[in-house]
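First comes the structure, then the notes that go with it.
Of the protein chains in this complex, one is absent; all others appear in place.
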Amino acid sequence: MPLSGPLRAGDAVNRPLALPFASARVAAPLRWDRWTLLTLALCGFVALPVGTVIATAVGPDDGIWAHLLSTVLPVYASNTLWLMLGVGLGTILIGTSTAWLVTMYRFPGRRILSFALLLPLAVPSYVLAFVVTDQLEYAGALQRALRALFGWESAADYWFPEIRSLGGATLVLSLVLYPYVYLLARAAFVEQCFCLFEASRTLGQGPLRSFLRVAVPMARPAIAVGVALALMETLNEFGTVEFFAVPTFTAGIFDVWLNMNSITGAAQLAALLVVFTFGLVLVERAGRRRKRFWATSTRVRALPEYPLGRGLGLAAAAWCALPVLLGFVLPGAVLASYALDFYAVTLSDYAFPGYLWNSLKLAAWAALCTAALGTLIAYGVRVSRDPKIRGAAEAATLGYAVPGAVLAVGIMVPLGLFDNAIDAFSRRWFGLPLGLLLSGSAAALVIGYVARFMALGYRPIDASFSKVTPSMEGAARTLGHGPAATLWRIHLPLVRPSVIAAALLVFVDTMKELPLTLILRPFNFETLATFVYQYASDELLEECALGALTIVAAGVIPVLLLSVGIGRSRPGHAAAVARAPPAGAV
Amino acid sequence: MPGLLLEEVSHRYDSGWAVRDLGFAVEPGEIVCLLGPSGCGKTTVLRLAAGLEPLQAGRIRIGGRIVAEGGKAQQVPPESRGVGLMFQDYALFPHLTVRENVAFGLARSDSRRATWVREVLGEMELEEYADRYPHTLSGGQQQRIALLRALAPRPRVLLLDEPFSGLDEHLRQQIRMETLRRLEGTEASTLMVTHDPEEAMFLADRIVVLHRGRLVQDAAPIEIFERPRDPFVARLFGPVNEFEGVVRSRRVATPLGPVAAGGFEDGSAVLVMVRANDVAVLEGGEESRSSVTGRVRSARTLGLQSELRLRAGGDGIAREIQVRVPGVVLPGEGSELRLAVRAGRAFVYPR
Partner (left out) sequence: MFRRILSVALLGAVLASGEALAGGDEVNLYSYRQPFLIQPLLDAFTEETGIEVNVVYAKKGMVEKIKAAGENNPADAVLTVDIGRLDALLQEDLLEPVQSEVLTTHIPAHLRHPDGLWFGLTTRARVVLAHKDRVAAGTVQSLADLADPELQGKVCTRSGKHGYNVALIASVIAHEGEENAEAWLSGVKANLARKPQGNDRAQAKAIYEGVCDIAISNHYYMGKMATNEEKPEQKEWAKVVRVVFLNQDDRGQHVNISGAGVIRTGKNKDAAVRLIEFLAGEGAQNMYAQDNFEYPVRAGVALHPMLAEWGDFMADTLSLEDIARHRKAATQMVDRVRFDEGA
């Protein structure tokens, strides 16, 4: 009896594989095997800071809740909710509509716009906030022009919408955050089976209705991920909303922490934020339970790219160009003009190239670690098929919803305990003081970024694992590959674009990240963001415009790479097809 | 020693039992077809055998060794079972070329690897496609590659999940033949899942019929066809005339005349089943002791066969009878024909 591979003793534990009808399986007790343990350990590690914040929340509240509830908390909560609603609708509207236009239609400037629509991602929100107010406030270019035009003398002579308002904050956050929705929606549209859209057209639905009734619902998981990222960023946002004088929940956290000296009370508010976010995630999941979103057909054809008529084409171009102009060109141009005036301030700091190098190094480490851990966690969730493991993974992404400075505290506490324990151990047994191994070094920053940006790492990768059908996994397993080898040879090559996309997102966000960096950095350690911050915090952004411009520029390259990545992500593999022209049927 | 042995295997989803108390064996070199309608638990059996689904109850042995036992957490993982599984949707890896797909299960250091893959692709006339990606190939080509991929590591047990369902009728015949030839050259114990009785008859050394997760009959194809154990099996092969009756004097009265009641006692209520193909239309002079007259209601040709519907029987048991006759025999509507059940082809089951 010929046998290629002798049966080995049960050296590895059997893993069930994901099935389309997995939800119908009888709930089994958690299997404590290698992958489960690894996944749980990774989730625990990443969720530790949020866990610490929640643990900190246990304690007396010093009457802070009663005070907040009777005074400003309702206002903060309503500001937060309105802001989330506005940013949610804004990002969906801009992100989804532009993604559809550049994917499905041909119009002037489409190719450039499909790249350019991602560019606002590279602009830190505080920069855009500064530029927008700078241009639109009383002394700004617009109002100056209006005054000159109509002969008004002072603010009392005319009405102009207040820029430092909820509306202003919504506008700015929507403009910097819509690229998340655009990015994921476009990837989803590109991968969608176009046959469904065509089926809808033959059933008498016009293009718009087909878009709304078929394409958007099909892309819903992707859009939901994009909006979730945008909303979590909105929730943790402090600098921009403070700048716009719109106190949100985050403002309450900092009041309680810094002005009322109650870290416990602040942690309680932050914990509430975490619970709220978790609730939103659950609601969204419940909303799409029992629905399938993958196409039933594996056949994929080239997208049609309908040409648009002259008028419609220009309208589409204008619609897609608007967010790019407001979110990227305007701040870029304003920064550039300031940079021309004030470049000396930046360049006089002889260490400036070092700041850039620090930023790039940190961003690269953060991107690498977050993407790697995100992939492992997403795969662990997939092989375990256990809702408890998925819950653990969700918990690991919550760091994105917590204000950075609060998360920093959640990181310092466990790292401090760890470092002190290691140090004590080393002193006792080797007589060698180690000091603060992690929290005293840039490692703390990388750990912090991983905890903060795991949502960016995990979610896109998790979503793209659906590209690997359960039978592909089964095939690899029955062909002698264990779970790790299957991940390496099947999943990774297939989801590589998403892993790279996740890494690039984390890279760009780390370049911009501020509160965590400020607090966790070691001595004498300056990044571009912290350098810009020392001026920006005093509303003196002009003087470090060159630094801010460098942040934007450093973000543009990965953003462009991202865009190239999506174009290639269509199954059917343009590259592969190019190598081997399609065969005729046998 | 059977290559694959299932013992008292049961498996349950939230929606109910998929498999209950199933047991059968597949010997090396043998092809066993798991036959049953969709949803009868066939695919679950394959997944359990491959180790893709944890076994809840029962025992599975491969080459005599227990690879899974119900209730035990330690089960041999799929990659260590020495099974090959060919998926219904083929599950070819879209990022690997045809050659890489076929060689996927072979050790990288395997020196036979390149040689074998080249040879086998040549035999299957797939050589020129070796460096293409699967999605550029036709359905038939993809099927062959999926089969070769599963066979490449020379599995002790080969599992095929509806291997021909994705192909059109014309291609299916050809590829079936090809597959059979390729399987005959191996010593693998092959278990194939299908819902097509004809396919099972064609390929299988033995057929295991599943109904609602339970084994109904496990026998050679001819046995299954000639002596279906229950009405469900009898209905698998084409249209059947079913008559209810009561045994009197060791016979049962039917619209097609009385049939032998087999071992049933007088007075027992039974179900008589006669396949449409087993009703003979008697030519002019032919006589039969038990022939009856039927009046033609409709007659349609199916090409190789014709399907007739007649009204036959009298005195309260008259009903419509389905008859299949070879060739283009199209009697006029209203004409009368003499009908008789072929000898020994009336199946009687308890009611």
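As written, the chain order gives the labels A and B, with residue 1 at the start of each chain.
The rule is short, and it goes like this: contacts are C-beta pairs under 8 Å (C-beta built on N, C-alpha and C of every residue); 3 or more make two chains touch, one makes a residue touch a chain.
All of these numbers come straight from a predicted model, not from anything done at the bench.
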Partners of the unshown chain among those that are drawn: A
Omitted-chain contact residue, chosen from A:W365, A:Y400 or A:F507: A:W365
Contacting the left-out chain in the complete assembly, out of A:A77, A:L518 or A:A553: A:L518
Hidden-chain contact residue, picked from the options A:A442, A:A476, A:A529 or A:V552: A:A442
Candidates A:M412, A:V506 or A:A548 - the one touching the absent chain: A:M412
Residue numbers in subunit A that touch the chain omitted from display: 38, 67-68, 70-72, 75, 138-139, 153-156, 162, 164, 242, 244-245, 247, 251, 254-255, 257-261, 263, 341-342, 345, 365, 369, 372, 376, 405, 408-409, 412-413, 415-417, 419-420, 423, 433-443, 446, 484-485, 487-488, 515, 518-519, 521-525, 530, 534-535, 537-539, 542-543
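Going forward, only the chains that are shown with their structure count from here on.
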Between subunit A and subunit B, centroid-to-centroid distance (C-alpha), Å: 52
Touching residues on subunit B, where the partner in the complex is subunit A: 3, 12-15, 28, 47, 50-54, 56, 62-63, 65, 67-68, 73-85, 87-91, 93-96, 104-106, 129, 131-133, 135-141, 149-150, 152-156, 159, 171, 187
Contact set on subunit A toward subunit B in their complex: 1-8, 10-17, 19, 21, 23-26, 28, 31, 298, 300, 469, 471-472, 474-482, 485, 489-490, 493-494, 571-573, 576-577, 579-586
